[in-house]
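A protein chain is absent from this complex, but the other protein chains hold their places.
Labels for the chains are A and B, by order of writing; each one numbers its residues from 1.
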Amino acid sequence: MTTSSVSPTASSASTPGTGLGEISLQPPAWSRVTRRLFGHRGLAIGLIVVGLAILIAIFAPLLAPHDPYHQDIANRMVPPVWHDEGSWEHVLGTDKLGRDTLSRLLFGTRISLTIGLVVALISGVIGTTLGVLAGYFGGRVDAVISYVITTRLAMPVVLVALALASLTGGSLTTVILLLGLLLWDRFAVVSRSVTQQVRDAEYVFAARTLGCSLPYILLREVLPNIAGSLIVVMTLEMAHAILLEATLSFLGMGVQPPLPSWGLMVAEGKAYMFFQPWVIAIPGIALFVLVLAINLLGDGLRDLNAPGGRN
Amino acid sequence: MSRLEVNNLLEVNNLRVDLPVEAGTLHAVRGIDFHVERGEMLCLVGESGCGKSMTSLALMGLLPRKARLTADRLRFDGIDLTTLPERRRSDLRGARMSMIFQEPMTALNPAYTLGNQLCEGLIRHRGVSRQEARERAIYLLERVGISAAKDRLNQYPHQLSGGLRQRVMIAMALMCEPDLIIADEPTTALDVTIQAQILRLLRELQQEFGTAVIFITHDLGVVARIADRVAVMYAGEVIESAPTPALYANPAHPYTRGLLSCIPAPGKTPPGSRLQAIPGVVPSLVGHVEGCAFRNRCPQAQPTCERTPPLMSLSGDHRARCHYADRPVPAPRPPETIS
Partner (left out) sequence: MNAQPITEVAESRPLPSDSASVSRAVTPALELCGLSKTFTLGGGLFKRGRTLGAVSNVSLRIPRGQVMGLVGESGCGKSTLAKMLLGLTTPSDGDVLVDGRPVRGADQKALARHIQPIFQDPYSSLNPRKRIAQIVGLPLRVHGIGTPREQAAHVAETLDVVGLPRRAAEQFPGQLSGGQRQRVAIARALVMRPDIVICDEPTSALDVSVQAQILNLLLDLKAEFGLTYLFISHDLAVVEHLVDRVAVMYLGRIVEEGTREQIFGSPRHPYTRALLDSALTPEPGLGVPDIGLGDATPDPSDPPAGCAFHPRCPKAQATCRQQRPRLEDIRGDNARVACHLA
C-alpha cells in the first residue's frame, strides 16, 4: 500500500473546522484563567485576602511601625486610635506590656501562615501517601490503611495535641510537628477515593501494559490527576491548622510568649475582655478573616475544579 | 390551522436553544421544525453534538437554567409551551408527556422502592388512591414482561439488571397514559439481545396504547426498524425529515447519504474494503454559524452553500435542507479542492 492511502487526505489534516483548528476560536489562555478566577466572587475575595496576608508576612519588618517585642510599660493598655485616648502613635493600641498591637498583628501573620503552610505540607505528604496506596492497591493494603485512618478519625485532635504538647512543652516546632502528624486524615480520605476512580481509567491500564514501574505510575499518571482535589484539601487543612495553633496557644500549650501568635494575643488579653475588649477582639477578628479567606479560597478552587467536563 | 395540522400532537417551529459557555454562546439547537402526529413513532437521529438531547430537554422543559429557549411555535395538543407557567408545565410532565432516559442506573432513585417510584406520578397527577395506583403498576409491569410483578413493587433498583430496569422505566413512562413519550437513547447502554427485546416491546406498547413516541438515537439500524418517520439532525438543525421508507430509499441530503454509506452493510459492503467515511469533523456551534454547516465535509459543496440553505420540499412529507436536494449539482468538485 502506498503512503497516500495510509494518511487519509481528507481527514484532519487539510479540512478546516477540525478539532484542532478550533483552538484559535477560544480566547487566549491567560484571559480565560483570569476570567475564571475572578468570575467567582468567593474565590476572588479569598485570593485577595490571602495574597494580602502573604505580602504582609513577607514585608512585616517594613510595614510594622514598632518592634513587636519592645515593651513600653509607660504606654500599656493604650486604646486604638478611634478611642478618645487613642493616638496615631499606636493605631491599634497596645497590650498589657505596652507592645504595639498593630506590629504584633503584622508579625503574627508570619506565624499563622508558616504554621498553616508547613503543617499542610507535612500532613499532605503523609495523608496522600497513605491514601494513594490504599486507593491504588485495594484489598488488604486498603483494609489496613483504612483501619489506621479510622483510628485516627476516632481521636479528638485537640485533646491529643494538648496531652502531647504538655509532655514535651509547647513551642513553635512542637506545634508544627504535632499538628503535621495529626491532621493528615482528610488528605488520606480524599486521595484514597480519587485514586480509586483514577485507578480504573484506561490510561493507567495502558501504562501498566507498557510495563511502567509502580512509582512511575503513581507519580506521573495518578498524582497529577488527583492534584486538583488535593489542593482544595490543602487550603482547608491550612485554615484548620491555624485555628488549632491559636487554640493551643490560647491554652498555653502552643507557641510560647513573647512570640506574637494571634492565639497568644487572645490569651494574654483574656483578663481585659470586658473593659478593654480591643486587646482580644483585634487578633480574634484577624484570625476570623484569615481563616474565612482561606476557606473561601478552598471552596472556590473546589468549584473550579469540579466536573468542568472533559475540557 | 389547516386540517392536516389538526392531527398533530406536537408542533415545533423554529426552536432555538442557546447556552452561554466560556468561549461565548453555544447555539445547541438552531431553528428546527418538526411535528409529531398522534400515535406515531418519530425518530430523531444524529451523532454527538447535533442537538438531539437538547431538543428533548427543551420539549420537556428540563433545560439547564442558563439555557435560553425561543421558538416561533411550540405547541403540545394546542397548548403553547413557551408561555406556560412552570407549575402547569410540571402538571403536563409525567401526565401527558413523559420521558425515558438513557441510563437506567441513574434515572431510578436508588433510595425508593420501585412501587413507590411507579405510583408517585399517577397519584400526584391523577389523584388516584394508592391501591389503584399499585394495581395499574402491577398491570404495566406484567405488560412489559416483568415476572412476579407484585413482589417487584417492593424491590429496589439495585436488585434488578439493566434490561429489567429499562423495562421498569418504560412502565413508569406509561403509568399516566401519556400522549407523548420522549425516549432519549433508551437502549444504547444495553446488550444487543436485550435491546432487540426492549425495542419490540416499545413498538407493541406504542401501537396498543396509541402513544406517540419521539425516539432519539444515533443508530440508523434501529431507526429503520421502528420508526414511522425520521428526522435527521446535524449541527443543531434538522437537515432532513421523511417517512422511513423514503429516507432510506432516497436520502436527499449529502449527510444522510454519507451516514448511510459509512455503515458496513453485511452482504453489500465487500468485507475488508475501505468504508466510505465522511471526512472532517462537525464545526463548532459557538458564535455565529453561517451558511450550510455541512459544507466543509460535503463532497458536493458549491459556492452557493455559503448561504444558509432553505428547507426544500421533495415528494410527500420528505424535506431536506440543502440547495441541491431536488436538482443536480452544477459542477461536482473533486474532493481535494473542498474549501
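Definition applied: a residue touches a chain if its C-beta (ideal position, glycine included) is under 8 Å from a C-beta of that chain, and two chains touch if they have at least 3 such contacts.
No experiment lies behind these values; they were computed from the predicted model shown.
Trainee: Would you mind spotting which of A:Cys212, A:Leu251 or A:Leu292 touches the chain that isn't drawn?
Mentor: Within the whole complex, the residue contacting the unshown chain is A:Cys212.
Trainee: Which of these touches the unseen chain: A:Thr114, A:Ser193 or A:Asn225?
Mentor: From the options A:Thr114, A:Ser193 or A:Asn225, the contact with the absent chain belongs to A:Asn225.
Trainee: Among B:Val21, B:Leu62, B:Ile79 or B:Leu275, single out the residue that touches the unshown chain.
Mentor: The single option touching the absent chain is B:Leu275.
Trainee: Given the contact definition stated above, which residue among B:Glu47, B:Asp77, B:Glu103 or B:Glu177 touches the chain not shown here?
Mentor: Considering the complete complex, B:Glu47 is the one touching the chain left out.
Trainee: Could you pull out which residues of chain B are in touch with the chain that's been left out?
Mentor: Considering the whole complex, chain B reaches the absent chain at 47-48, 145-147, 161, 163-164, 191-197, 199-200, 203, 218-226, 244-245, 247-248, 258-260, 262-266, 269, 271-272, 274-279, 281.
Trainee: Can you list, in ascending order, the chain A residues touching the missing chain?
Mentor: 1, 3, 5-8, 11-13, 18-20, 23, 201-203, 205-212, 216, 221, 224-225, 310-311
Throughout what follows, only the chains that are shown with their structure count from here on.
Trainee: From the mean C-alpha coordinate of chain A to that of chain B, what's the distance rounded to whole Å?
Mentor: Each chain reduced to its C-alpha mean, chain A and chain B end up 48 Å apart.
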